[in-house]
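Omission of a single protein chain aside, the complex is shown with its protein chains in their original locations.
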Amino acid sequence: MMIISLLSDICLLLGGILTLTGALGLLRLPSFYTRLHAASVTESLAAPLLIIGIILDTGFTLDSAKLILIIVIMVVSNPTITHALCRAAAHGGYTPDMQNKEKSQTQTDTCAKESK
Amino acid sequence: MIAAAIVALLITLALTLTRAFLGPSIYDQILAVNSFGTKTVLLIVVAGHALNWFSYVDIALMYALVNFVGTLAVMRFFEQYKPEGEQS
Partner (left out) sequence: MIENLHLLINVSLLAFLVLIVFAAINTNNLFVATMLFGIFSFVTALLFLDLDAVDVAFTEAAVGAGFTTVLMLSALRLTGAFENVKHRHSVLGLLIVVLTGAALIYGTADFPSMGDANAAVHLNLAPEFIQLTQEKIDIPNVVTAVLASFRGYDTFGETVVVFSAGVAVLLLLGMGHVEPKQEPEQNIVLWIVVKPFIALILIFGLYVQFHGDFGAGGGFQAGVIFASGFILYSLVFGESYARKVIPSSILPRFAALGVIIYGVTGLASLLGDKPFLDYNALSSNPVSGQHIGILLVEAGVGLAVFATVLLIFYSFSGVNHNE
């Protein structure tokens, strides 16, 4: 049907745009905790939209049921990872810099020395 | 429209990889690697449907689970390693 095909196209288009937005945020935002927000947009909104677009294109088969299961898994597991990562960073001594907005990177990123 | 979604996903993969290389702290890198895994699952679903890959849904399902386990493993081991002494 035409309307289902149109809905599928809209979902795929929106999903693609939101994925790009999330990735751009991941690249350009200034500190780790803000990048965490950007990444979680992608995983919680863009991923279900893209998969719903594919479900509407596939029709009502076994594959669609498994794709719905994939959406459920992603919506449950990615916020858990975000929470666990945030907590690990906070316990590891990597605190967000709330007051001083100009000098953000070099002074308070306490883990910046370790990785390179 | 599916082709546009695939191109968008490939660009996203490239951008996420850049953050995985650059990230000044290791938590940025863990985040970027987890994000890369999620985008890979999406790429399998979208490209699998467009290019008619065989049995792509099972593999996407398994990637979603394995990504979770792998990222948790990295965080758990990094947490256990860090308080015991860091060389920097």
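All chains are identified by letter, namely A and B, in their written order; residue positions are counted from 1 within each chain.
As a convention for this text, a contact is a pair of C-beta atoms (placed from the backbone, for glycine too) under 8 Å apart; a residue touches a chain by one contact, two chains touch by 3 or more.
Here the structure is a predicted model, which is why all the values come from computation and not from measurement.
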Problem - Touching residues on subunit A - with respect to the absent chain - result: 73, 76-77, 80, 83-84, 87, 114-116
Fill in the blank from the handout: Even though one chain is not shown, subunit B touches it at residues 3, 6-7, 10, 13-14, 17, 20-21, 26, 29-30, 33, 36-37, 40, 43-44, 47-48, 50-51, 53-56, 58-59, 61-63, 65-70, 72-74, 76-81, 87
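In this text, only the chains that are shown with their structure count from here on.
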Fill in the blank from the handout: Whole-Å distance, C-alpha centre of subunit A to that of subunit B, is 11
Problem - Complex contacts: residues of subunit B adjacent to subunit A - result: 1-2, 4-5, 7-9, 11-12, 15-16, 18-19, 23-32, 34-35, 38-39, 41-42, 45-46, 49, 57-58, 60-61, 64-65, 67-68, 71-72, 75, 78-79, 82, 86, 88
Completion exercise
Given the complex, residues on subunit A that touch subunit B span 8-9, 12-13, 15-17, 19-20, 22-24, 26-27, 32, 35-36, 39, 42-43, 46-47, 50-51, 53-54, 57-58, 63, 66-67, 69-70, 73-74, 77-78, 80-81, 84-85, 88-89, 91-92, 94, 105, 109, 111-116
